[in-house]
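With one protein chain withheld, the remaining protein chains of the complex are depicted in position.
Right, chain A next:
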Amino acid sequence: MPDEEIAEEGILTPIQPAVQDPLLRELLADQAPLDTPLAQPQPTPTPPETVDCVVIGLGAGGSPLLARLAQAGLKVVALEAGPWHNPEKDFATDEAAQDFLFWNDERLAAGKDPLAMGRNNSGTGVGGSTLHYTAYTPRPLPDDLHLKRDFGQGEDWPLTYDDLAPYFEEVEQFLGVSGPTPYPWGPARPKGYALPPLPLNSAAQLMLRGAEKIGIRTSPAANAALSGRYYQEGVGWREACTNRGFCQAGCSNGAKSSMDVTYIPLAVKYGADIRPHSFVTEIERDARGYVVAVVYTQNGTPHRLPCRNLFLCGGSVETPRLLLLNELANTSGQVGRNLMAHTGVQVWGTFADEVRPNKGIPGGLISQDTHRPADADFVGGYLLQSIGVMPVTFAGQVARGRKLWGQPLRDYMRQYNRIAGINILGDCLPHADNFLEISDELDGRQLPKPRLHFTAQENELRMNAHAERTMRRIWEAAGATDIWAFGRYAHVIGTARMGLSGDDAVVDRDGRAFDVPNLYICDNSTFPSALSVNPALTIMALSLRTADKFLERERRRDK
């Protein structure tokens, strides 16, 4: 334990974790020998200013609330592990060159269905994984939030669709989501999408063709990429999408609504202090268990930043890793548990038509007719989505999924311009076998690597089988040949879940940690269930809601 930390008033470092139980804490304090750090408060020379809020992680969870807190006039500092890019100048239209967008520190993938991380499930940099998300922003449907009530399995959210709907609308309008009005599934909405849908690319047209033939209803999808110029506070005019199809390798013209061109500039306008290359290692607490400071490393130099409140938004791997390493907020024992991953099986086919699958928004067409299929033998459901694909990503999937090599691999890849895909995004149930833990293997930062255990259970397997049958039928109807399926799981969810009680959840419905009154968590780790839609929109909505609930509480305190 470094001396300068002991010198701080009343600090308990994570090496001596704060005892959360008040009675036990009192008993222990009575017995504490005189030379403990607690008993030795010493003045420190010019302590750094205490900021109102520190936000760790600048993805979909951290950025909207950062803007909201800054707009409320609070002094906020954001610590982001990765760099701050200038996409127009720095982003090449080349997949390999864009690998820096992914969290490339190694994670260990265990279980029978190990989760691919890196490009599949992670991000780094100011903007987080929104820098390479596909911008797919469907809303969850109301019954996504109460699986347990409907099926007796899974978990219910401590929030309803109506709690979130105003925030969905706000995010959609602010980001400039392009989508159909009215939207064919779910409750009627007071307001339509900000912009009309993006044009359908070849894969979307083919899915439309096949789905029509077998009676599945489709619609142009909602995507957080601009179908026309759009004005936005803190940014100005953003240009329309150029159909470059490189969403998953970084948008170079700012048309895709990643956080770096939306909420982050808004936060900066209102005075937020953004610190890139800042990797947090420690969260310090006082004797009461409140967070008092974070310790982070920026470009190799350690810093200590005192704060009144902490918002942890590192995503569902780094958030639980930081909590576990700091032995924080885990009296429920749920940190790292309940790991879920969306079922994401893809079905590919070869067409006589020219497809050229690299062009256009990748997920152009959606169907939510499979949200609660009549013939389902599983809990929950899934959405269907047409998919375009970049060549190196596709080749990697062909290698892993089909195990083709030699001349057959080259021959198959020569058909790239005739290939199109559909995939699903489906719910997943929590299971005791699926969790994140800290391994004893160190990464490049000399910190233990996280190990993610994931084994698809009966429900996921049945849903995948149902979905694969459905997609094969669509592709056959559309005229595809050489149809094959690539089994995959996307998005890591649920490792610091939200709930009604600290007995079985880490945070409450406002994102506030049950154990630590000034710690908030906002990212996909707090999802109690996986939802049958892509998570980004819901994370952003929760982020704004968490900020509002926090600000309400602060105002009450002022009075």
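Some points to look at:
Everything below uses one rule, namely that a residue touches a chain if its C-beta (ideal position, glycine included) is under 8 Å from a C-beta of that chain, and two chains touch if they have at least 3 such contacts; residues count from 1.
Just so we're on the same page, contacts and distances are computed from a predicted model.
Only one of "Deoxyribose-phosphate aldolase", "Gluconate 2-dehydrogenase subunit 3 family protein", "Potassium-transporting ATPase KdpC subunit" or "ABC transporter permease" fits the UniProt record of the hidden chain, and that name is "Gluconate 2-dehydrogenase subunit 3 family protein".
Note on the undisplayed chain: of the listed residues A:Arg304, A:His371, A:Arg418 or A:Arg545, the one touching it is A:Arg418. Among the residues A:Ala78, A:Leu200 or A:Cys307, only A:Leu200 touches the chain that is left out of the figure. In the complete assembly, the contact with the undisplayed chain comes from A:Ala109, out of A:Val51, A:Ala72, A:Ala109 or A:Val235. Between the chain not shown and the residues A:Asn358, A:Asn434 or A:Thr546, the one that touches is A:Asn358. When the whole complex is considered, the residue among A:Leu69, A:Met117, A:Leu425 or A:Ala547 that touches the unshown chain is A:Met117. Annotation for chain A: contacts to the undisplayed chain at residues 89-97, 99, 102-110, 114-119, 122, 199-202, 205-206, 242-246, 252, 350, 353-356, 358-360, 390-392, 395-396, 398-400, 403, 405-407, 409-411, 413-418, 441, 444, 451.
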